[in-house]
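Apart from one protein chain that is not included, each protein chain of the complex appears where it belongs.
Read from first to last, the chains carry the letters A, B and C; within each, the first residue is number 1.
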Amino acid sequence: MSLYKNQWLEKEKVFRDPVHNYIHVTHQVILDLINSREMQRLRRVKQLGGSSFTFHGAEHSRFSHSLGVYENARLFCDIFKRKYPADKLGENGWQDSERLVTLCAALLHDVGHGAYSHTFEKIFSTDHEKFTVEIITSETTEVNQILRKISLDFPEKVASVITKDYPNKQVVQMISSQIDADRMDYLLRDAYYTGTQYGFFDLTRINRVIRPYKNGIAFLAQGMHAVEDYIVSRYQMYMQIYFHPTSRAMEVLLDHLLKRAKDLYPSQKEYFNRSSPRLVPFLKGDFTLKDYLLLDDGVLNTYFGEWTEHQDAILCDLAEKFRNRKPLKSVVVHDAQLPLIEKMQLLVEKVGYNPAYYTAENSSWDLPYDFYRPEEKRTRTQIEIMLEDGSMKELSTLSPLVRAITGESVGDRRFYFPKEMLEMNQQNGLFEDVYKEFSKHIHNGELID
Amino acid sequence: MSLYKNQWLEKEKVFRDPVHNYIHVTHQVILDLINSREMQRLRRVKQLGGSSFTFHGAEHSRFSHSLGVYENARLFCDIFKRKYPADKLGENGWQDSERLVTLCAALLHDVGHGAYSHTFEKIFSTDHEKFTVEIITSETTEVNQILRKISLDFPEKVASVITKDYPNKQVVQMISSQIDADRMDYLLRDAYYTGTQYGFFDLTRINRVIRPYKNGIAFLAQGMHAVEDYIVSRYQMYMQIYFHPTSRAMEVLLDHLLKRAKDLYPSQKEYFNRSSPRLVPFLKGDFTLKDYLLLDDGVLNTYFGEWTEHQDAILCDLAEKFRNRKPLKSVVVHDAQLPLIEKMQLLVEKVGYNPAYYTAENSSWDLPYDFYRPEEKRTRTQIEIMLEDGSMKELSTLSPLVRAITGESVGDRRFYFPKEMLEMNQQNGLFEDVYKEFSKHIHNGELID
Amino acid sequence: MSLYKNQWLEKEKVFRDPVHNYIHVTHQVILDLINSREMQRLRRVKQLGGSSFTFHGAEHSRFSHSLGVYENARLFCDIFKRKYPADKLGENGWQDSERLVTLCAALLHDVGHGAYSHTFEKIFSTDHEKFTVEIITSETTEVNQILRKISLDFPEKVASVITKDYPNKQVVQMISSQIDADRMDYLLRDAYYTGTQYGFFDLTRINRVIRPYKNGIAFLAQGMHAVEDYIVSRYQMYMQIYFHPTSRAMEVLLDHLLKRAKDLYPSQKEYFNRSSPRLVPFLKGDFTLKDYLLLDDGVLNTYFGEWTEHQDAILCDLAEKFRNRKPLKSVVVHDAQLPLIEKMQLLVEKVGYNPAYYTAENSSWDLPYDFYRPEEKRTRTQIEIMLEDGSMKELSTLSPLVRAITGESVGDRRFYFPKEMLEMNQQNGLFEDVYKEFSKHIHNGELID
Partner (left out) sequence: MSLYKNQWLEKEKVFRDPVHNYIHVTHQVILDLINSREMQRLRRVKQLGGSSFTFHGAEHSRFSHSLGVYENARLFCDIFKRKYPADKLGENGWQDSERLVTLCAALLHDVGHGAYSHTFEKIFSTDHEKFTVEIITSETTEVNQILRKISLDFPEKVASVITKDYPNKQVVQMISSQIDADRMDYLLRDAYYTGTQYGFFDLTRINRVIRPYKNGIAFLAQGMHAVEDYIVSRYQMYMQIYFHPTSRAMEVLLDHLLKRAKDLYPSQKEYFNRSSPRLVPFLKGDFTLKDYLLLDDGVLNTYFGEWTEHQDAILCDLAEKFRNRKPLKSVVVHDAQLPLIEKMQLLVEKVGYNPAYYTAENSSWDLPYDFYRPEEKRTRTQIEIMLEDGSMKELSTLSPLVRAITGESVGDRRFYFPKEMLEMNQQNGLFEDVYKEFSKHIHNGELID
């Protein structure tokens, strides 16, 4: 029996939001979750780490995004309840008893994200999705205590939506599929905050045509072009924002900085214990959820600030470069030129840079859309378009645009190096020949033989 | 002689911006200033400290705002040069040799802002404007070294614009007056990021009618209503955003938290030296510019995080409340009810809260507009509307709306207290009578007898 | 008993709308009314006659606006039903049985508008509100036949909302008061289509605070500033758009053109019968509803086109000037200079223009807001702000901005004349002295002695 006597708030609460205008909170449990320590932590974690260095307006947090995902899910539930009510689960319509688990999963889906997640995970072998599940299911968190007020098994149910094991695929797909509440928020939000328009798509129209069916979520045929437009928006955001060479340059710097700290740690334990105590469990490779929750962007940046005064020239310089936005330069590398990278690294080394910390090969690829391929190890759901008679067609069979980018990864591979390598005024000094040799291999932004 | 042989960039650089679409950088010195350590620090300082707890979307930094102020000033210079070129200074038009000092002052006008400036300054007696001047004129900063490349006295010139001592009042008013590049950016930007529209005004129209004259900046009569609308927008932003009771509640918490740390410091020096080293100079009251520049939002938040584990119940609780957004409640207090506050504080004390740290009287007042009053100690320039024949009229003589809010401060005084004082479910327990007595004095959101 | 067995449509219909995103139609009767001949006629009548000559983007029709007013009313009904349901009429809440009459009145409130209504009414003594009532109640119209399917007295009920005689003042005020569904659409719509922003206000916030009470519509105190902002927007739209001197110049031209036709008609009946048959009943002063419904912007413009070939120099010239946008010029006339007008007209006459057709005195005044004054002949409802305890305060007692423009008309009086009077290059010829004398009386856009 629920400890929330009245799950629905007497008076709906709203939060003003630039993307959705208002976030509407109608349940006490949602309000409590928003106010929980673990959710409030997300205010201190930027949604777009590296990209905010390229698009200065994009300083929004994962907290804002989480509210947006919740609001999308809430709206879908309202639409489903009004237009497609079902008497019981397993029918073609929506059973509104699924609302609460849906809303909680939507709100919490990113609660395990940490500071600069992408890079942090790579260096320290953490996994934000596992942390999300742990925050939901571990009795040590406020989030868990709130969820348990609904029922003792409620945390597990919410977690199973995150891991896609929840039996009702309508709920799972609303939170996580190729067109879900999560993506529909971040495309719009990142577009709004970067000040670009590529991520805008017609959410209002999609809300007109989204519907539940027995095995998941589908879209009515008359809205096919709005769905197509969403896929194209997603493609454009990856091409133009998420894969921006300068943003990746900042991530490369961060990667190298954290790696340097990790490399130095065994020999400088005392220094790191004193200057960067909250990071030590990760430098040691022995951390708990509690350790993880103590980190945020500000904590890392504070430590990077300390490191700029360290005597290790590389740690100090990389920290300085990251804090003060001094990105590496890059060029595209095609397969045929891959062997050249080693030579370029040698040239970088010749002028005095340690290539392990001052060069990188960075590949960013995304699969904008794919249909269901049972043979793949990580299968995806496909986007289903429902015809008038109720039958389904997979999206790419209807749209030539989507077909064009189906099943093919887009992105590029780049070689990063210090920008000094290309500065003309350096080319008359000591290393003149090295710089000239380096420049010879770069043409039209690509590495050439 | 300038060390910048070519002040103008060969190819204009742009930064994508949600408010101005693009920030256009045309001078090498501006690009260098943007890339300086002191400017990059502003990325780590939020523009709206307390307000981002009420309007979660408003997570933008002083860095973004500074670029916006620069862009406004750049556009004004372009307009002035094109439409009102003057052969020499002191004429009714614009001498474009003033451009560079204007742009630098616009970009740097907030460079001395620190973490949670408003509250921080109050507790630690710092002054962001003095720091701005020092950052510009002290030879220890990158900003100063860049400005000195233009000429040795250039930093002083830029600083004198900030202090309003620069002889050309056109330049001073563009950066700092009742309608300046600064306000014109923050109203639009804060409106955009909060997701409200109150701050929007017709910047394009204002750009059509703004013009230099001998003693400053004026606006052509046909644009009077656009200027009027700007004044009203400013009024609305103060009423609805900047003075929002919940935002002020968070500032009250922060104020009390920093005060508690300051009070504890003398007896707990070692603790603060270890847990919050960068703050110690301020706790001691003995700090330098270098100390100041080491602080940012992240550093303070990191220390607050440490403090949540301190054994002092008040420091710990206030840090927790601030980090996890647990604002105090408040009511409006009219003059007649001022004496009641003491009684209310006693009631708060009775249930166990130290009123010095858990209550506050907070007054927020703004003078939306005023005309020039030579008798006032802090005189302001007024907004001049230029008629067809070149004569001037002061704005409020033309607009009934502006007249209505001229010379009168708007805002309110509030009494803040723990929200538990009003929670009904507490009113049956131990302190039932105290809570009831407290509630009796609150009606329609106001303190009553 | 209703002939509509199912008043609610099985599937909601939507119309894409730039202002409200979608217009949602949920009742068969609304769909039928939209499709009626009388409503479709509004597609051929511009919302802003004269203003579209100044703001070329503002080419929207009364049809679009009518859908918008309907949508506002529909949304209010939804909000009222959800948040303030009442068991029976006369209570503080909303009885949803009032929905249909509200929606129909909202949709039809402008159905009696004709081509260039404002000017047309003045010349031909028609009254669009009377026509609205007649279209609703006369059995000859499709609108009436549709409404009668609901019940035989339904047309009268809808008409009584238009005439403000309907007993439920909630319904009346929703359609017609100082803050109603009508104004809330046209401010937003006219702002959108002119491309200005003055008319934008925070409709979403107003929707959060609007509520029914026993005697009408009120707004919760926390939304006071949004209501204040709406009043200011309204003031700005009048000052900047609706009273724009050039728009009024076009209306003056139209007024004089129609007057000339009316003056010529008695002597040229055959010509008008042949060239402008649909206008003849009005030229004769003997017209029916059917005659009225045959007119629209296109019909009048077609006749004006014919008139450009007429031998009467004035009719021909005015028709040409109106069709091809050759507005008169104007200056502001203060009371003291009123006697001068006669002299100016004589000067206009001296250079060969008939002042009755080529000059005009045009006064445009609006009362942006007023409270209830029982002594006035045409009383208005005032805007009520509801405090926490349910008591009411009249808006201007809370807002200094609104107080500033309460009860005082704003606008100006202008004297219109041919623009040739001011053209410098004419001032050396035959009438040099006349032009000089004329110009002498104009300074800073005002008439002077």
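The working rule: a contact is a pair of C-beta atoms (placed from the backbone, for glycine too) under 8 Å apart; a residue touches a chain by one contact, two chains touch by 3 or more.
Since this is a predicted model, take the numbers as computed values, not measurements.
A.B. asks: Who does the absent chain touch among those shown?
C.D. replies: Contacts of the omitted chain with visible chains: A, B, C.
A.B. asks: Of the residues A:S151, A:N207 or A:Q240, which one touches the chain left out of the display?
C.D. replies: Spelled out, the listed residue whose C-beta touches the missing chain is A:Q240.
A.B. asks: Check the options A:D165, A:E408 or A:E432 and report the residue that touches the missing chain.
C.D. replies: Of the listed residues, the one touching the omitted chain is A:E408.
A.B. asks: Out of C:I79, C:V299, C:M392 or C:I448, point to the residue that touches the absent chain in the complete complex.
C.D. replies: Result: among the candidates, C:V299 touches the missing chain.
A.B. asks: What does the interface between subunit B and the hidden chain look like in terms of residue numbers?
C.D. replies: Touching the chain left out of view, subunit B contributes residues 14, 21-22, 204, 208.
A.B. asks: For subunit C, which residues lie in contact with the unshown chain of the complex?
C.D. replies: Touch set of subunit C with respect to the missing chain: 15-19, 21, 35-37, 40, 43-44, 52, 55-57, 59-61, 63-64, 67, 192-196, 294, 296-299, 301-302, 305, 323-326.
A.B. asks: Just checking the interface: what residues of subunit A touch the absent partner chain?
C.D. replies: Spelled out for subunit A, the touching residues are 196-198, 200-202, 221, 225, 228-229, 232, 235-236, 239-240, 387-389, 391, 400-401, 403-405, 408, 410, 443-445.
One rule holds in what follows: only the chains that are shown with their structure count from here on.
A.B. asks: Averaging only over C-alpha atoms, locate the centres of subunit B and subunit C and give their separation in whole Å.
C.D. replies: Chain centres of subunit B and subunit C, defined by C-alpha means, are spaced 43 Å apart.
A.B. asks: Could you give the separation in Å between the centres of subunit A and subunit B, each centre being the mean of its C-alpha atoms?
C.D. replies: The computed centroid separation for subunit A versus subunit B comes out at 32 Å.
A.B. asks: Where in subunit C do residues touch at least two different other chains?
C.D. replies: none
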